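Single-structure report; data block below.
Removed: one protein chain of the complex. Kept in place: all other protein chains.
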């Protein structure tokens, strides 16, 4: 965990109200897929937690959706602006459990953390299948980027305007995989839990106070006691989850 | 009274912690010496009232001292930054009472509004004497600007490091003048009141809520009833003042 | 087309937006900025039986996302309000106004309310039993259910127009005070008045306000106000006027969902003279985003 200043390198609206933000700064503590950063935004008291989409030495990529006035302010920041981040937060995904042909399932705001995970797994020589779920064709992003990693990519949209019509679970039917990793809204995670054929890891969202385990604002119950989503999570293994 | 956006044209530290801020914007409502503007500063709830130092069409000059974190933020703003101002606030000085050879007395933060007043009186052909009071030589500003208007300028410093040693009232002794205008800290105004030989006008300071007469936060008692420093003032005539 | 109209204590209003007492003078100051007939109504400067200078200055201090004031009910007295302020207001405002009244005894309240009740321009009486800035009175009436009920009954006995009791948030149990007012015959409740706070001048090592303490307002107090509106909505069946830190159309809707029939805007008017006008301009767009056709249908909608 570190607190440091990052400088905005670029920001682009890659889908309606969805922004890709590239920052330059100290990425030493940012190597693990599934972790997040906590961003201070001028005029707002609490930081905004955003999961890491990609990281290379000195360069951090985040993708977020504008959901309120805080992220609205963030979306209006421009090249050269400075942001104070807490980095290296959360446990992240455990890659050692992946097996040969892991399945990655991202839904909406849960797509970005799948990218760094896919990249690391691809670098480790895994055969990847990636399911990316959206509401509609206009919202789809990063399909090509996942393909460029050599992954087999399945898109689902609720309205059927792109890829398979329906939810990510529709795309899971009949797939063969050694293990799975997923991130997305709560109902999607529950559906994946119910549909999945193997063990897997789930990344959860919760409203956080601090993001580093101090306030216990984001506690959830697991089969092995209380866990803080921000510090003991956001990734939980299938086996410990209580719905 | 108007609310409008101004753009920062230049900002310079003209004396220690004293800044000259030049803004471009709508100056239609800003022609009267002794009026003030009320500036919104990001992150602070109340606006900061600052008296007008000079104005030409489309260009406004303010001089302020950094006295807290709000003015500190203002002092760090740079060319091109935007500021939201309420303009045309306060009654301003009445120039018709000046006579042939008015005396202008400004102390510290009370010097800036004397400049626009001096300029207007000079344009009206008056013979001006200006007394500018400071604590020490390093704090002196705008001496040459007043001289360029054709005014006779007397500097006073408390420590004697420039001009006459002592207070503005020391410089008033033996002067011949038709009327006077003054602005400065409360104790200085009281001393000028006691030392002055003619009628005159005083500009007062008070902590304000709104700056345009709504909250009655800045009320003072006068011989003719309660007055709001922000709206019925900041200028009061000698004759109505109750100390 | 969205519908912003509401009915407050039997009187229809074009919209629920009411500048709060003490932040809008007697209205005509704001008529220099915009046409104040756009408003639902406004609550005029707290009026007492006798003229009052108020507290010594400084009376204003800044806080994080808010401000303190210790004005202390400066006003020209009820007779001057009727003789001078109301006729001046008549020229620029053509709707029923909310008359805000304070006092230092039951007789004061009765005297002032009785006079203002007779004024045709007055639509509602807002009885302030919650001013934190005057000693021996004001707030003390609003901190006990018994005295709150007594003032309510006394005012109701001599008036015909709707009486709205304005409550202090500086109490342990806001619901019990509101219930006492309802039992006393109040037609409505408005809350919250300011939270009592203070700040020090570090250089002088003395309070910033000459009165030592002052009333805090602004966005900082909004969550406390919202909580109290919520609690009072659960406790009484008369309409509630919600106020405390409201600064945007979204805040207005949040207050109404918590239980407010109308919403007052206070400190926001002081930092932006167009605050209420902007809220009124934003309301239709925000209502559409939130799929609200009619504001009157969302009152208490979050319960």
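Each chain carries a letter (A, B and C) given by its place in the written order, and its residues are counted from 1.
Simple rule for what comes next: contacts are C-beta pairs under 8 Å (C-beta built on N, C-alpha and C of every residue); 3 or more make two chains touch, one makes a residue touch a chain.
This structure is a prediction, so every number in the text was calculated from the model and none was measured.
With respect to the full assembly, the chain omitted from this view is in touch with A, C. For the chain missing from the display, the contacting residue among C:127, C:151, C:220 or C:262 is C:220, taking the whole complex into account. Screening A:79, A:124 or A:216 against the full complex identifies A:216 as the residue touching the chain left out.
Counting over the whole complex, subunit A has residues 1, 3, 40, 44-47, 70, 86, 206-210, 212-221, 226, 231 touching the chain that is not drawn. Listed here are the subunit C residues that touch the chain not shown: 63-66, 68, 143, 170-172, 195-200, 202-203, 205-207, 212-213, 216, 218-224, 226-227, 230, 245, 250, 253-254, 257-258, 290, 298, 301-302.
Rule of thumb we're sticking to: only the chains that are shown with their structure count from here on.
Mean C-alpha position of subunit B lies 36 Å from that of subunit C.
Annotation: 46 Å between the Cα-based centres of subunit A and subunit C. In whole angstrom, the spacing between the mean C-alpha positions of subunit A and subunit B is 56. Within subunit B, no positions touching two or more other chains are listed.
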